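Structure first, then comments.
Of the protein chains in this complex, one is absent; all others appear in place.
The first chain written gets the first letter, and so on, giving A, B, C, D and E; residue counts start at 1 in each chain.
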Amino acid sequence: MKPLFSSLLQLRTRGSVLLLPRTMSERFGGKHRSVTMNHAYNTKGENATKPTERYPMPDKKDLPHDIIEHMEEAKVKNGFLPNVFKVMANRPEEFRVFFTYHDVVMNKKTGNLSMADKELIAVAVSIVNHTPYCVIAHSASHRKYSKKPSLADQVAVNWKMADLSDREVAMLEFALAVCRADNITEEHFQKLEAHGFDREDAWDIGSISAFFAMSNRIAHFTDLHPNPEFYIMGRIPREKEKTSSS
Amino acid sequence: MKPLFSSLLQLRTRGSVLLLPRTMSERFGGKHRSVTMNHAYNTKGENATKPTERYPMPDKKDLPHDIIEHMEEAKVKNGFLPNVFKVMANRPEEFRVFFTYHDVVMNKKTGNLSMADKELIAVAVSIVNHTPYCVIAHSASHRKYSKKPSLADQVAVNWKMADLSDREVAMLEFALAVCRADNITEEHFQKLEAHGFDREDAWDIGSISAFFAMSNRIAHFTDLHPNPEFYIMGRIPREKEKTSSS
Amino acid sequence: MKPLFSSLLQLRTRGSVLLLPRTMSERFGGKHRSVTMNHAYNTKGENATKPTERYPMPDKKDLPHDIIEHMEEAKVKNGFLPNVFKVMANRPEEFRVFFTYHDVVMNKKTGNLSMADKELIAVAVSIVNHTPYCVIAHSASHRKYSKKPSLADQVAVNWKMADLSDREVAMLEFALAVCRADNITEEHFQKLEAHGFDREDAWDIGSISAFFAMSNRIAHFTDLHPNPEFYIMGRIPREKEKTSSS
Amino acid sequence: MKPLFSSLLQLRTRGSVLLLPRTMSERFGGKHRSVTMNHAYNTKGENATKPTERYPMPDKKDLPHDIIEHMEEAKVKNGFLPNVFKVMANRPEEFRVFFTYHDVVMNKKTGNLSMADKELIAVAVSIVNHTPYCVIAHSASHRKYSKKPSLADQVAVNWKMADLSDREVAMLEFALAVCRADNITEEHFQKLEAHGFDREDAWDIGSISAFFAMSNRIAHFTDLHPNPEFYIMGRIPREKEKTSSS
Amino acid sequence: MKPLFSSLLQLRTRGSVLLLPRTMSERFGGKHRSVTMNHAYNTKGENATKPTERYPMPDKKDLPHDIIEHMEEAKVKNGFLPNVFKVMANRPEEFRVFFTYHDVVMNKKTGNLSMADKELIAVAVSIVNHTPYCVIAHSASHRKYSKKPSLADQVAVNWKMADLSDREVAMLEFALAVCRADNITEEHFQKLEAHGFDREDAWDIGSISAFFAMSNRIAHFTDLHPNPEFYIMGRIPREKEKTSSS
Partner (left out) sequence: MKPLFSSLLQLRTRGSVLLLPRTMSERFGGKHRSVTMNHAYNTKGENATKPTERYPMPDKKDLPHDIIEHMEEAKVKNGFLPNVFKVMANRPEEFRVFFTYHDVVMNKKTGNLSMADKELIAVAVSIVNHTPYCVIAHSASHRKYSKKPSLADQVAVNWKMADLSDREVAMLEFALAVCRADNITEEHFQKLEAHGFDREDAWDIGSISAFFAMSNRIAHFTDLHPNPEFYIMGRIPREKEKTSSS
């Protein structure tokens, strides 16, 4: 029997990979909220919706069925289709493996990293690489998971002056050492351990940092720009939002 | 007669310096809006309001009368007192000359730089120096003047990938050359001229960049942090805001 | 039906993913040669075989069946098991998606990049990140595919002084711009086009560069070291080798 | 009453701002010496007197009275008019606030910084920014105040190898951390305290460093060049000088 | 009597300088082996033998007798003439003093540096300067002296991840501090002493590093390329080599 296939079969049985589309949309808020925001936030006066023209999304009729299904599900759940899906659709094989990899590292359920921790790493790494899409999109996700409306902005300007716990500082120090492709020594691991991160957590932090080293660069050569919805997402407490959209 | 004094007398007659507090508050929105925002935006769960403890604001009774007057006027007009006033109050002489200098370069009425242009330069320079207060506060001002809710965020991540006009790119290229303390050559001026900026505009851009070279560094050694109100200011179109606060 | 699974089913039918283990071993020479080399090249006096102790390979009994199958196949075909398989075996899910991603970008059959081109990009990017495993292993692969025994060494020291064609220089310039997370502009694409690389080739170059941005960093935090066999592989023309091992 | 004005009135009463022109000329030696030097040091063979042509000094008839008064006083006292006055005269408002700011930070009478200390900071910061005017002019001032004819030259080449006391090293370390726009932490303050600098001294050092961050950049975009008199000033002990000019 | 000459006369008597050509050839293996290698390693398909055309070797008839003698001796002993001799022959005076300097620092018999240590320093420094000739040629020498076929390659990619002893790490740290033109402090010497290197050894390490700072740059402006023979030299244990060439 073919080994790779069998392993993917296992994945399917356990369902972890299949959670990808669901988690992605969860990451960017529920349907109703997003739709509301689209009404409230008209960006026509500003060219923030600059279409990703370098590699425009292929016609649906030219896309494999599974890619279309993924994109539609993502659109329904987010209220808009994040531009990364449009760009990656140019390469169905890379689309599949890219989003699978994303989910493996970002949606891992075990270990000591919270969803907010993972998004914070994504922001900090993407700032180093000056990648608009990843900074803006993952800042939005961080606001959503952390319920802290300004911490991601602080990290984006200067993570060392941000209102971070010592534990978060240690986590970002490791992530950014990996991001810079520093030599990682035992001393790095000891510093993590001092804040409750074991070797498996270190791998998780390293893997997220490494994944964004890749995705930041893909965003650069594909000229990927953030959807305008990301900028405002999670900035206003939900109570107020609901009220104002009623 | 003592020359410096007479010149400052002239300034008073023309009133330009005296407009400072008025302009500062104008920069950060009117009273009602800010007050509303303070209600809507409760940051207690997040430590974004970290007090500037390194050089805490002196007691009012120890401050000169003119400093107190300035601060109260700024507070009334903004709905909150920007932290830079609290920190600079530690040094009344520097307080006076710092805010006067700020106004001379930021509120200059002649030339081809709009208020939004000036704020954009402030953001771009402050990002290079990783100065949270200046990035966050001047991003807020930029949103207010430009009516573009996400351009400052784009510039903060990567100004070369932001939705800027060629004219804005030329302006920021000059500002950032000054910011890096590059040698400024005739070629720099020619590039500006190609986009309608004459030598006086070049001086204006250079002065703003140089002023933030100074103020960014003051912010660093005084450990100046942004007021939480700045993060959300100008992100939501006023129409909606009015509705939601009614 | 779940979309991601169905797409992987398609992959299986077409067999492209399944070629991974076969291609990996092909990359590092055939069985007989490697076995011979192991005899000829005794590294005991030198500590080049430093075991990857930071994340030692799990016991086989703890590994999923498909991971074991992959590793055994790789070992048989190479004559030795490349250390990257041992390290990645610590994380079966990441093992699967990492090697699948590797194959998607490195074994793509269409476009203008030869196998030697792809390996050259891997070497050039990995040198920037100072990653021993990836430089040494992909230099070996490059020697094998290109039949040029010293070009990879030249690129490792100073690619701009290496004996490269103008086409190869253009290819590496793009790959390294992506590697540095530079902003990628239309000018970059035009330079590629001048040497016969279209937009799809640009994506291929960019994807390889981005993939190694990730894998270099994984190598760093896992402390991955090259197998000693890589250093000599492909340095001696096969004719001589056969003679000497007979 | 307008607050800013009243504060400047106070300044006048206390006279600190009014001392500016007097102090500036004091900084660069008395009248007789300079005049002598102008005779002895003929720079016609060398183009060191390169006129500042980018922003030439406006005609006197176009300058406000107070600006002219300042410049004449400076010229009389120095024996020559430092080029910075000529350039800043293009912008009377900036002229006033720039020299006021200079005096506030450079002529502050309280605290533990000597005049020589302040000039040393100016040299060290201006070297980082490669600003000829500020390095040459403030090296001259340092020689005058410190009576050390070569220390500024040493600092200009390599401050860490200069003949500095530990106290001066600590002072420059802080000044240069501010100069580089580093994050300034409590550790920085503790290092200063170990050498007798309290928090108010730290502010003074930081303010001087920040002021030259600004003035260095103004010098760059205005293409400000040192007057030739600065190069030799303070190099020869006054006794000898007097003798030789008799 | 003229002092410099007399000292060189002394050198002759002691013979140390005169050993230069002998040592150079010794460094690159004996005659028979090289000749064999030339047969086995045909680089025609690869342009590694790129002639050094920028400063082509002068005609023998135009060269001083002593230069010719040196070159012939080097050729006989190495089995090939290293390109550095061809390039330097353009300047007989520099040829003499360059190779004399090389021998003074590289062949010094006293102190704690082995021949392999010296070559390792040469490799590490030359990698920093990205100098192909010096990296490739001295890697070959290191393999020969150390009998470690892959350590130089490791150092070339990332010396901090190479299989080095703590003593070698300390040695390279000092050499690279000198290479970067760092300020060298007492702390540097103490670290060396902790690994058995006294002040004379420190000078030796520093001198080698400084010499290659010079020779690397000469190699750059003369466009010096490695002879193809260097790439394979010392990679295969001599026993096998003898067998295969018999």
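Here are some notes:
Criterion: a contact is a pair of C-beta atoms (placed from the backbone, for glycine too) under 8 Å apart; a residue touches a chain by one contact, two chains touch by 3 or more.
Since this is a predicted model, take the numbers as computed values, not measurements.
Shown chains touched by the missing chain in the whole complex: B, C, D, E.
Among D:63, D:151, D:181 or D:213, the one in contact with the hidden chain is D:151. On the side of subunit C, the interface with the absent chain consists of residues 158, 160-161, using the contact rule stated above. Mapped onto subunit E, contacts with the missing chain fall at residues 2-12, 16-18, 20-21, 54-55, 64-67, 69-70, 73, 90-94, 96-101, 104-105, 128-131, 178-179, 181-184, 199, 202-203, 206-207, 209-211, 213-218, 220-223.
Listed by residue number, the positions of subunit D touching the unshown chain are 40-43, 45-48, 50, 127, 130-132, 135-136, 147-151, 153-154, 156-158, 161-163, 223, 225, 228, 231-232, 235-237, 240, 243-244.
Keep this in mind: only the chains that are shown with their structure count from here on.
Two copies of one chain, subunit A and subunit B, form a contact in which over half of the residue numbers belong to both partners. We define each chain's centre as the mean of its Cα atoms; on that basis subunit A and subunit D are separated by 51 Å. Multi-chain contact residues of subunit C (touching two or more other chains): 130-131, 183, 223. Chain-to-chain contact here is organised irregularly, matching neither a line nor a ring nor a star, and falling short of all pairs touching.
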